[in-house]
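Note that this complex is displayed minus one protein chain, with the remaining chains in position.
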Amino acid sequence: MSVRVGVLGATGAVGQRLIQLLEPHPDFEIAALTASESSAGRTYRDAAEWRVDSPIPGDVADVTVGATDPESVPDDVDLLFSSLPSNVGERVEPAFAEAGHVVSSNSSNARLADDVPLVIPEVNHGHLDLIEVQRDERGWDGALVKNPNCSTITMVPTLAALDRFGLEKVTVSTLQAVSGAGYSGVTSTEIIDNVLPHIGGEEEKLETESRKLLGEFDGAEVEWHGMDVAASCNRVPTLDGHLENVWTETEESVAANEAEDALRETPGLDLHSSPERLIRVFEDPNRPQPRLDRNIDGGQGIAVGPVQETTDGLQYDCLAHNTIRGAAGASVLNGELLLQEGWV
Amino acid sequence: MSVRVGVLGATGAVGQRLIQLLEPHPDFEIAALTASESSAGRTYRDAAEWRVDSPIPGDVADVTVGATDPESVPDDVDLLFSSLPSNVGERVEPAFAEAGHVVSSNSSNARLADDVPLVIPEVNHGHLDLIEVQRDERGWDGALVKNPNCSTITMVPTLAALDRFGLEKVTVSTLQAVSGAGYSGVTSTEIIDNVLPHIGGEEEKLETESRKLLGEFDGAEVEWHGMDVAASCNRVPTLDGHLENVWTETEESVAANEAEDALRETPGLDLHSSPERLIRVFEDPNRPQPRLDRNIDGGQGIAVGPVQETTDGLQYDCLAHNTIRGAAGASVLNGELLLQEGWV
Amino acid sequence: MSVRVGVLGATGAVGQRLIQLLEPHPDFEIAALTASESSAGRTYRDAAEWRVDSPIPGDVADVTVGATDPESVPDDVDLLFSSLPSNVGERVEPAFAEAGHVVSSNSSNARLADDVPLVIPEVNHGHLDLIEVQRDERGWDGALVKNPNCSTITMVPTLAALDRFGLEKVTVSTLQAVSGAGYSGVTSTEIIDNVLPHIGGEEEKLETESRKLLGEFDGAEVEWHGMDVAASCNRVPTLDGHLENVWTETEESVAANEAEDALRETPGLDLHSSPERLIRVFEDPNRPQPRLDRNIDGGQGIAVGPVQETTDGLQYDCLAHNTIRGAAGASVLNGELLLQEGWV
Partner (left out) sequence: MSVRVGVLGATGAVGQRLIQLLEPHPDFEIAALTASESSAGRTYRDAAEWRVDSPIPGDVADVTVGATDPESVPDDVDLLFSSLPSNVGERVEPAFAEAGHVVSSNSSNARLADDVPLVIPEVNHGHLDLIEVQRDERGWDGALVKNPNCSTITMVPTLAALDRFGLEKVTVSTLQAVSGAGYSGVTSTEIIDNVLPHIGGEEEKLETESRKLLGEFDGAEVEWHGMDVAASCNRVPTLDGHLENVWTETEESVAANEAEDALRETPGLDLHSSPERLIRVFEDPNRPQPRLDRNIDGGQGIAVGPVQETTDGLQYDCLAHNTIRGAAGASVLNGELLLQEGWV
């Protein structure tokens, strides 16, 4: 029996990826699509300028797109995936949750709110129980759950594996793909033969979301992890796949091979979209590379290069597909977890 | 009165840049060109597959290329610029110095040798006096002087400006242009829509050369700087211009604006190719960008973005043109300094 | 004595190029800048997101931008350069001409109108006299003069040189740079590792404008050239420089070397921005290349590869800088011609 799901913001870049990942999906069946007013009332085929490199799934093409408000979505569509622009999501996601829907959202609003679970299933699925606090406080029948930003998701699974050694400090430089800015976010005239050394707000997201994700949840609130995170974010001329250079300092001294073992042993979860092993560690220092490795485990894996020892810690590179593991696929994984844990 | 100079390895990518920078040049006049055996005896026009985006300087095109050995170069060509492959340079550069020529070399061999000056004029011109030690030890009439690797040159001028606060630790992630690998060093099939997360030997060069450049020369030897340097190097799909994300930790706590002042105040030298101010600091966090900023001060300037304070230090981005300030232009600058200080 | 000039649409991509080309300029002095309502009243420095790789000319940065209507532009600003969007230009350019200004426009509207001169100075400067017809018909004191589309300008000078042999048919495939679509016209997600095989309206422009440019002007009207032109236009991942593969068929049979001679002999005009020789013919079949050759003669030259004979005609490649010779520089050249011929 499939759960009926909806996609809020279905015509955007992440919305299109969501549809690609959901159709077909063993647990979910697309039953509602919403977009901005100008698209409402049109078929999805007409409303979306489809840009994914596989065709629009047949059944979806003829679905009529609704407006992005609770009246447009039937009550029995229990689970909603949201890839709304942040300012829109901020306004309407609570309304959907109030109307009884469970919302698995990639939208950047409210990720740091005290009563909103920010979750990567393989990293901190226990934080999902924050939904009880949320329902108590807000009086909702539904719920609002967030996945982190794409650059955060790329790095945090590796930090989670290394935190057994006591993470104290993380320094990270990102080389992010253009698709992370949305379909039109980076023009060709600014990125060909160039690098953009700044992505507005991105460094703060990495620095705060990482600490919340690795925080302790005591049943009432999440106490953020005390590590210090310093990030510098760059946009490079690649299509998909964020590569990150990471340095860590830990309480305990760690040998490179111990760290690699810890990374390799990170299990996946028993969810449709979760890989058997979350992290793949390469021996070749020339890997991971965005074009060669972004599609590991269907775009849901994390690829890591050989770990090196520095004077006071470790250095390694990690990579993930920013619109699958880092965005649409992250919301889908959270949806699968919500279903497995009985919230949907 | 111009000094007669020669270019060793004149047909390669850096050799071509050298010729572009030397012709015309107020102090120097090209009097000898050498290349591999297969090119010797041909005119430069025939021997070089010219790829610079300005034409071959008229007088140079018809010069007959000689073999790369001291017999091919007249004794009165006092100053030689070398852009030889490392293994060739290692073999023949000492022979030229022994034959009485002063060699300003970009070749990566011997940069860390105790009696070889490794110099960026605006940073450590005093190290040039190591030539006396060199001549004593090796019995040479000539001399061998090195400039550092391109990725080192991009960062070290900024470190020199900040060392007044007591540098203890430097972490750097580089986003390097393809031209740094030479004309054929990076294939199009490996770099389009991709990043290479490793450049063989590059991290070691950054970590060691930086410490020698900022070391103390006491008249007999250079005591390397004690700071800890950790680098991670990446190749990105840009043509020219290395961008670097730098984190520093210093003994004294430094405010961002103090650091920016220190950077901005770094003077150039009174040399033809040295900018009036070595470092330009942007206020816009979206700068520096390789394509927009690599040609600052004719490719000899260092561009730096706004400095940010982190928990325990500073973060900023820096950029330089890797084949001008970072290679050919670095050798030319050292040549100008050698002339000014009377070694030529 | 400089003529006081204005730039309509000064903040856009072509507007910025216009300012770069006009400051300094021996004949012209910028006295007015206009842009959309949202920019009016601000200094140019604030209003323009400056993206050209040289700084904003000092005097221009502090000019206050006016609205794009005749009231905002002083009467004594005789000559206006327009790079307005087509729909805006269509509305306001006639108003400026009616108010007495001479408008040299790159905007695509009205290029084919019977009484509007469409001019490349080195090709058909005689068409400028159509201004008399225009003034008669429209009762204007000013005038409206157009330059063609960037892809047309790249090819037509070569056709003009070959028309002595009686052009009958032209087939052309274009490989156009992204800057031709304006700063945001092509997103990075659509063009990295890709080609777009269609540019809306571009083929029609090539097919019609070419025939008007090479037409006969009898003092009253331009009779279009009778040749058949068939174009297929593509967008490729280059920043600047349109490359075009051209096939021609002529009444007279032409040898490749005759054609090359005809191309090479095309003179420039005695105008500041016109090259001494309009067309440079390469002997190397690997040229012209956009990145290496787009800046020939300051971006005002036309570069052509070796001509080849086919069964029934000729084949060659041509290239020009699309935002200099193909847009901003084309308008400036028309301005210089208008001044030389006494219309300003």
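Here the chain labels run A, B and C in written order, and each chain numbers its own residues starting at 1.
Assume contacts are C-beta pairs under 8 Å (C-beta built on N, C-alpha and C of every residue); 3 or more make two chains touch, one makes a residue touch a chain.
Predicted, not measured: the structure shown is a model, and the values here were computed from it.
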Omitted-chain contact residue, chosen from C:89, C:275 or C:290: C:290
Missing-chain contact, candidates B:237, B:288 or B:306, resolves to B:237
Touch with the missing chain holds, among C:67, C:95, C:236 or C:269, for C:236
Against the hidden chain, chain C presents residues 171, 173, 175, 193-198, 228, 230, 232, 234, 236-239, 243, 245, 247, 285-292, 305, 310-312, 315, 317
Touching residues (missing chain, whole complex) on chain B: 13, 51, 178-179, 183-193, 237-239
Name every residue on chain A in touch with the hidden partner chain. 51, 53, 192-193, 291-292, 295
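The definition used in the following text is that only the chains that are shown with their structure count from here on.
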How far is the middle of chain A from the middle of chain C, if each middle is the mean of its Cα atoms, in Å? 47
Intercentroid distance (Cα basis), chain C paired with chain B, Å: 42
Give, as an integer number of Å, the spacing between the C-alpha centres of chain B and chain A. 42
Chain C, residues touching no fewer than two other chains: 51, 192-193
